[in-house]
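What you see is the complex with one protein chain gone and the rest in place.
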Amino acid sequence: MTNLFALIAAAGTYATALMFGTLGETLTEKSGNMNLGVEGIMYMGGIFGLIAANRYEALVGEAASNGFLAILIAIIGAFAAGAVAGLLFSFITVTLRANQNVTGLAMTTFGTGVAKFAGEHMRNALGGYVSVSNHLKASFSLKIMPSFLQKIPFVGKILFGQPHFFYLGILVAVLMHLFFTKTKKGLYLRAVGESPVTADAAGINITKYRYLATIIGGGISAIGGMVYTMTTAGCVWIEASLGGVGWLSVALVIFCTWKPLNAIWGSMLFGSLMIMYLWIILPFFPTELYKILPYVVTIVVLIIASMRNNKEKQPPANLGLNYFREER
Amino acid sequence: MAETTKKTPFVRLAKRELMSPSKAWGIRALSILVALILGSLPIMLVGVNPVSAYGVIIQGSLGKSVYLQQTVKIAVPLLGCALAIAPCFKMRFWNIGAEGQLTAGAIGASAIAFYFGKTLPSAVSLPLMIIIAALFGGIWGLIPGFFKAKYNTNETLFTLMMNYIAIGIAAWLQGGPWEGRPGTQIVDTFDKKTFLPKVFGVHAGWIIVLIIVVFMHIYMTKTKHGYEVAVIGDSENTARYAGMNVGKIMMRTMFLSGAIAGIVGFIVVAGANHTLTKGVAAGVGFTAITVSWLSHLNSYVMIAISALLAVISKGSSTLNQRLGVPASVAEIVSGILLFCMLSCEFFINYKLIFRGKESKEVSK
Partner (left out) sequence: MQNCAIELKNIRKTFGPVVANDGINLQINRGEILCLLGENGSGKTTLMNMLSGIYQPDSGSIYANGEEVFIRSPHDAYKYGIGMIHQHYHLVDVFTAAQNIILGLDEKMDIAAVNDKVKDICDRYGFQVDPRKKVYDMSVSQKQTVEIVKVLYRGAEILILDEPTAVLTPQETDKLFAVLRNMRADGKAIVLITHKLAEVLSVSDKVAILRKGKYIATVNTKETSQQELTDMMVGHSVTLNIDRPKYDKPADKLIIEGLTVTDREGIKRLDNVSFTAKTGEILGVAGIAGSGQRELLESITGLYPITSGSIKFVNDKSENIELVGKTPMQIRQVGVGMGFVPEDRLGMGLVGSMGMTNNMMLRSWRKGKGVFFNKKEPENLANKVWKDLEVVTPSTEFPVRRMSGGNIQKVLVGREIASRPPVLLTAYAVRGLDINTSYAIYNLLTEQKMNGSAVMYVGEELDVLLELCDRILVLCAGQVSGIVDARKTTKEEIGLLMTTVGGSKEAN
């Protein structure tokens, strides 16, 4: 039992990456765009966030570097990379009307390619690992909540023992929830994803909403990649370790029924599954098979999701379809 | 009328009349050129002249018969998987699980090679490996096909997750039950009797794949099965109206698709690797999606596109060795290529009408 709580507490770091990935894709999908390129986008976020922090430190020198500023710059670097990818996706699917599925897959190829290329290039240029100093590493993984809260039995570590990115993710989730349910723009965005014909007839600019949601969504997803590199991967660029995080995020969007608040506990659950083999050891069960557990759970979730029929738990009605006014 | 021209939108869109296939392929060829030009940007970024870089790519992939053989070796599984995916895409079933189906086939072929490779003669073991590989790959494809048919479960994510599961099982076999010397995490090289013979310096896998090219072309254009798949891809309701059992056809097509990917897995194991690793698919299943879509599901065009990507891939590793350009440039160029070819369809299907030039069409 203690192990279980420890597991969930430890999962927070990994879950944060998933949470950003999921939230970004939720925003994108609410507009009716299904960007399957999250994997590529998170790769780019991972490397460009790291490079941004690394360049900042190289510019001001290790001694003068400020943890808060470094985090901010890493966020901006990652967000910019994801936003550019979202822009590219929007241009090809919204403006040029290409198939969203294939464009998303191309984005995965392209994004991972760009990230690996940038990583290798930086490694060659710097003659070694791309990283940041230990003092910045510590600021990226800083646990900001007061320690007396962390000492609350069982749930203290889970709720208050997480790095700051975790709470930032929750903040983004709450803000996104309020945006969707309480604001006019959020209502319009949902209308665009549900029924672009209706939104268009109401004078809502479909193109603008789809572009903006996809660009910002791409940026948020990319922050997830950066969080992964700067926390779980210890501020070092390891190409292979990010593999699959983006795809899991796409699956989580379905699991969370397109609701940002669900992304909080959904990503905690999947984060726990991902590292469960390290915490709850089953001596008779091989580790490699244990590691596929999250993927099996995802499939089970997909099947269950497809079997239920609830009007409020469906994907945006126009998800994955392009819109052309004169072709209705 | 002068006033109208002032206030109407600067550019409007209109659906184009059917464009002739030769003109359409001309535009597609042009978009490949544009992609290669855009692809030179990252090459320039690392301070290399793109013209000489593309020279190295071509020289390093086609310049010597050894290079050519290696390029063919890369193209074979790519082409095979693209062919496997084609009927699914025709059916609008987004199978992105060729990676896993290939791995499942490789596991099946390896099982025969591992347990019976030393005892059975080639004439028995090789055909048996093909059959088991096809069966394993087919079942791996059938599972998501079944749930799509039964509950309309999202196949994109399902097939994707199946990839990770297949790769996980391969990793377990590699480091567990089939591990050679303890601690190496490597399966011992299989017996020579399980090797595919070489023809013209490359393993005979290329002959198998070319047979599949012809098979798939006939299957898609001449057979009842191919017709059913095409009808479902256009409208499931029409298929039901015509008395087709949509679910059954969907499962059958996914089995076939998986089986072909499984055979590719066999080719990689018996022809190239002679062992099983978790990385046996090496991303081929994903790249093949690109190939399949860009070829408009035409088997013969797939040969050209997979050859093009194989040249870029093989050439890029030479480029890395000689000029120090990161080998991942191949993925970037492939991505750009796909973006450009996806985008160019817009100019094939639509025309832009500029203000004041009502009758004049502007196509490029």
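A and B label the chains in the order they appear, each numbered from 1.
Heads up, the rule we're going with is that a residue touches a chain if its C-beta (ideal position, glycine included) is under 8 Å from a C-beta of that chain, and two chains touch if they have at least 3 such contacts.
Source: prediction; values computed, not measured.
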{"item": "Of A:L59, A:L278, A:V300 or A:A317, the residue in touch with the unshown chain", "value": "A:A317"}
{"item": "Residue in contact with the excluded chain [from B:K23, B:K198 or B:K222]", "value": "B:K222"}
{"item": "Hidden-chain contact residue, picked from the options A:L4, A:L59 or A:A201", "value": "A:A201"}
{"item": "Residue numbers in subunit A that touch the chain omitted from display", "value": "182-184, 187-188, 190-191, 194-195, 197-204, 309, 311-312, 314, 317, 325-326"}
{"item": "Residues of subunit B (touch criterion as defined above) contacting the omitted chain", "value": "1, 3-4, 7-9, 12, 14-15, 17-18, 222-225, 227-228, 230-231, 234-235, 237-238, 240-245, 358"}
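Criterion: only the chains that are shown with their structure count from here on.
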{"item": "Inter-centroid spacing, subunit B versus subunit A (mean Cα positions, whole Å)", "value": "27"}
{"item": "Subunit B to subunit A touching residues, read off their complex", "value": "13-15, 42, 45-46, 94, 96, 147, 151-154, 156-158, 160-162, 164-165, 168-169, 171-172, 175-176, 286-287, 289-290, 293, 324, 326-336, 338-339, 342-343, 345-346, 349-350"}
{"item": "Subunit A residues touching subunit B - in the complex, by the definition given at the top", "value": "36, 88, 92, 96-99, 101-103, 105-114, 116-117, 120-121, 124, 244, 247, 250-251, 254, 286, 288-289, 291-292, 295-296, 298-299, 302-303, 305-307, 324, 326-327"}
